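What you see is the complex with one protein chain gone and the rest in place.
Up next is chain A:
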Amino acid sequence: MSGLKRTDLYDLHLELGAKMVPFAGYEMPVQYPMGVLKEHLHTRAEAGLFDVGHMGQVLVPASAAAALEALVPVSVAGLAPGRQRYAFFTNEAGGIRDDLMIAHLGEELLLVVNAACKEADFTLISAAIPEARMIADRGLLALQGPGAEAALARLLPGVAKMGFMQIDAFQWDGTELWISRSGYTGEDGYEISVPGNRAADFARELLAEPGVAPIGLGARDSLRLEAGLCLYGHDIDTTTSPIEAGLSWAIQKIRRRGGAREGGFPGAERILAELETGPARLRRGLAPEGRAPMREGVEIFATPEGGAPIGTVTSGGFGPSIGAPMAMAYLPADLPEGATVYGEVRGKRLPAKVVPMPFHPHSYKR
């Protein structure tokens, strides 16, 4: 696979028998010999270790919070040291350029952005904050699942008392790790930024813990979908507003109309108006009634025959933990929960119910 980049764990993936695929410019493990379904279930039952080293890590001075607020509709100035928050870069049309995590490390803010967007994001960030640094020499691991705390705490006892969305620096074997209690599977767990030259060593330590198995991108996708979480480029993109995407919870009052730092980010006019009046369409959960998955691109209709599509599936598949298919689609916001719609799969309109998300309950450490 020429022209593709590799993370610091590439050799370890091969050693573990991973099937490697191109993803966002990287050669990444889509699955290990366990297989997607069992890897998914293993993460929900015990603990899964994910290589997310392809994602971008950017550091900016903590004093740049105000400059960052000009790019994102969330309260960055209100983020306390040791805390992390979900955010998104918006565009002038009120769409989403990328979604990210912002973590306060004390002196600096750590921004973790999607692999496919990281170059564009860095251009955007450094135009606003010239001191911004892309950290290319650190890997990123995620340890997720009910066994994550016990496994990580055996190496670093201090992580056990962290709460959801807290971040702190830890010393491991002379190496500084930045660990947050967060993830993208709906499970309790941690994300660990580790110097690239120690990433494989640390991953091996974790894999040696009982119950920890390596998990590929295939299960990462079904886990995040069951958790109702958005995948950039599929469920959210430059044409979807955060309000349509159901992400208004991430916009704090202080950035909304009447707030002390109201607006001042790209697309504020549309986004703040949609917050007050409600969007015309909304990202909704769908539970297909049969077993047939409704995948990305499946058109949704209001009736079993005729009429124009009322939306399109943005992510869909089979949920191993719910034992049934599940999908997300942008649909008219006024469709009530429980309404039946029809997805056209291989020329047949199959019924699906509009349901709340997540499909599988979150188990964050609040």
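Couple of notes before you dig in:
Here is the rule we use: a contact is a pair of C-beta atoms (placed from the backbone, for glycine too) under 8 Å apart; a residue touches a chain by one contact, two chains touch by 3 or more; residues count from 1.
Keep in mind that, in the parts below, contacts and distances are computed from a predicted model.
The chain not displayed here is annotated in its UniProt record as "Glycine cleavage system H protein", chosen from "Heme exporter protein D", "Dehydratase", "ABC transporter permease subunit" or "Glycine cleavage system H protein". Which of A:Pro29, A:Gly95, A:Gly139 or A:Gly218 touches the hidden chain is settled by the complete complex: it is A:Gly218. Considering A:Arg83, A:Arg261, A:Arg295 or A:His362, the position touching the chain not shown turns out to be A:Arg295 (whole complex).
Taking the complete complex into account, A:Leu37 is the one of A:Ala24, A:Leu37 or A:Ala273 that touches the chain left out. Checked against the hidden chain, the listed residues A:Pro73, A:Gly94, A:Pro279 or A:Pro320 yield one contact partner: A:Pro320.
Summarising the interface, chain A meets the missing chain with residues 31, 35-38, 218, 222, 291-293, 295, 317-318, 320, 325, 346.
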